[in-house]
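Of the protein chains in this complex, all but one are displayed in their positions.
So, chain A:
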């Protein structure tokens, strides 16, 4: 995947191959191609984070700005395709399919600073790295992702995942996702017992992942032919299974049909890994401790600590643990040269790669307009998407936004968002990773 430059011209081998293979397939579309005019500026733009949002913006802005200095700050050498983690944790993918080198996606013109931001100082237009280095900026894009707060669950440690103590969690890391698959397989092979699947009391990224883990585990349990030997329960802190009302109703019915017991208003509070006991805070009731043979832990999540310690966080309201932005323009309300993208932002839904894809286009247009002194032209509509895996081999393509009580906004009119489908499974399994890579390159 690395960009290897041919000696005789500044076109990468990958781009040439891409042109050769792709042109044969979609040659007629060439007539529709067009290139936007680049904007001249000498601004220094700092992007914090080289995940989906940061990388997409680095690629987009490096093409759409002439003369700008772009700096990306991130210590991570590996880029993870996180939408694939549920496939790893359900055994459908090897983890190598979800890992690539960060350098492969970084534009050549960008200055990549390998460090982590320890302090945001928007009053002085600078960020300070964990090694003490200060980086000044004219414009700041915060794409730092979020922080997993496993420490808020007493006794929980990510090192317990997949260690034969019945603990799994798809969120912790790619290795934890693979270890979660091992732990689920051990439980299934044991032939009996109780599995508890939890949700977090905070906003979470890929909010469909806890449901996907439940459904794929159910597939494995049903495949044993001894489903009745297993007790499966789903614990929800809020009573909600999924934010989109139709999907919530669908999952509720499917849980009933597949014998999953729901425990509403249960929040995971503590785990005793050695005793395989989980304690839940229950709304308007005493805490409840439950034995388990397998538990899927979904940690609370917040913006990274450096951002929470800064003036960039929401000062009040429901998103106080997240970065403050105008949810439509993605601009910070108090610091107009600061923008956000991705999981770090405080807004309903939208902690998915699909949201990042939509936000990147909005953010690029608005930053270019801001640089030119024009009104911000683009508005994010809250689009998010969840290819909801409802079993190993089938899925639903759920796409919705903020409008009309989170009404569906399907990209493909011929795909029913409420129908379980093999085609959607194939899309999830084979097509969405290529689309994600195209997003990283800022092409879609």
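Here is the rule we go by: a residue touches a chain if its C-beta (ideal position, glycine included) is under 8 Å from a C-beta of that chain, and two chains touch if they have at least 3 such contacts; residues count from 1.
Note that contacts and distances are computed from a predicted model.
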Identify the UniProt protein name of the omitted chain, choosing among "YCII-related domain-containing protein", "Pyruvate dehydrogenase E1 component beta subunit", "Multisubunit Na+/H+ antiporter MnhB subunit" or "Amino acid permease". "Amino acid permease"
Please pick, from A:37, A:108 or A:430, the residue that touches the omitted chain in the full complex. A:430
Just the residue numbers, please: which parts of chain A touch the chain that's not shown? 14, 17-19, 21-23, 25-26, 29-30, 32-34, 92, 391-394, 414-416, 419-423, 425-426, 429-431, 433-435, 437-438, 441, 443-444
